[in-house]
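Partial view: only certain chains, each at its native spot in the assembly.
In order of appearance the chains are A and B, and numbering begins at 1 in each one.
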Amino acid sequence: MEAPLINQLGVVKRNIVRADATARERLAAFGSATIHEAMGRVGLMKPTMRPIYAGSHACGTAVTVLLQPGDNWMMHVAAEQIRPGDIVVAAVTAECTDGYFGDLLATSFKARGAQGLVIDGGVRDVKDLTAMGFPVWSKAISAKGTIKATLGSVNIPVVCAGALVNPGDVVLADDDGVVVVPAAIASQVADAAKKREDLETDKRVKLAAGVLGLDMYQMREPLAKAGLRYID
Amino acid sequence: MEAPLINQLGVVKRNIVRADATARERLAAFGSATIHEAMGRVGLMKPTMRPIYAGSHACGTAVTVLLQPGDNWMMHVAAEQIRPGDIVVAAVTAECTDGYFGDLLATSFKARGAQGLVIDGGVRDVKDLTAMGFPVWSKAISAKGTIKATLGSVNIPVVCAGALVNPGDVVLADDDGVVVVPAAIASQVADAAKKREDLETDKRVKLAAGVLGLDMYQMREPLAKAGLRYID
């Protein structure tokens, strides 16, 4: 039997199956919270992942990278695999907050058509990245640079901030966090997200008019049944 | 003997004694740091509580909520208890960073007259909340949604981010943090805050002119007495 690619070091997969472009574009119209709900309340990275500037939004097909602590060699290998519409998702084999990515790599990634970067590590040059409009979600900001000495991998399945990401999956990130949509269900999830958002518009109007969720969602009976009691 | 309300689950108290409205309005003019000092340096929540956007400021009488991990059912129950001038303060029975609150609930809370939300958990839709100007102080931002299955309580005393909050207390929050003023002393605290702030204006002018705190506060003698020595 052959070893699964997950976690393997020293491998670059060139031909990956990217999620359908139309599905990706449709998903790009929603927020991470809506998509996560549309998927059945799963697929989120940990809330430690934060954008480097407010108002960040990116949606792309994942080019994955597995890095070693304090080493960003594989980022350069990954650059070559980026196609327009991709987003790079970088995991690290250990907890490490070093600044694996800065304005030079961002210039390169952008030139290749990358929509942004999601990294379970640190990032630097955040002022330049903000000025460039290149969004990054990371768990730290750190001026600490890295070396180029040890092999990791590109385009293998990785666990990034608690979520499994397969190369080609749709990854959407905004101010609320980062959500991963498996390529196989991108289209269905877009449908479900659309349905959910349509319903929300109507609800928002009612709530703004002062209607209570208690009534709109018909919660009074189940609450009473669960034993809620009102006292004065 | 009867059980105290603290921590009780499944209870909604309808009639709470809100702090005097004039006292609340007077307190709204100060910062959290000034009020905390005016109270004798107590009453603050932990510094893990952060506003979702810079420049946030809110002051209201507390409607309290006790939530279960991953469950925001009680938020809807709380909405009905909100009166104009209130601020909602939500505690959770366990550490949980899920996004208990988003733009729909904010629309409802705002329609009821809420000044903002303080929650020892997570919040989502922060871009929308920022656009709405609905301030939230939380310990996390997370797209992760919650369910509506288990009872908590509304308007019982709760411990939120290390501070005891009784329903009706004045809660003031700004960029520096969140401070709780017991309803019974809201007026005295406003007096003390006013006195403190008047003194500070004068001090600020002197310090800006180059006068040293060492001289202005007459610290040189006590410092020498405590043993401070200058070397070259």
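We take it that a residue touches a chain if its C-beta (ideal position, glycine included) is under 8 Å from a C-beta of that chain, and two chains touch if they have at least 3 such contacts.
Note that the coordinates shown come from a computational prediction; the quantities given were computed from them, not determined experimentally.
Enquirer: So we've got 2 copies placed here, but how many does the whole thing have in this file?
Expert: When the whole complex is considered, it contains 6 copies.
To be clear about the criterion, only the chains that are shown with their structure count from here on.
Enquirer: To lay chain A over its twin chain B by CA atoms, how big a turn is needed, in degrees to the nearest 5?
Expert: Result for this pair is 120 degrees.
Enquirer: Using the touch definition from the top, list the residues of chain B that touch chain A in their complex.
Expert: Interface residues on chain B, with respect to chain A: 10-15, 53, 73, 75-77, 79-80, 97, 99, 102-105, 107-108, 110-112, 122, 124-127, 130, 140-145, 148, 150-151.
Enquirer: List the residues on chain A that touch chain B in their complex, please.
Expert: That would be residues 31-33, 36-37, 41, 44, 47, 50, 54-55, 174-177, 179, 200, 203-204, 207-210, 212-214, 217, 219, 223, 226-232 of chain A.
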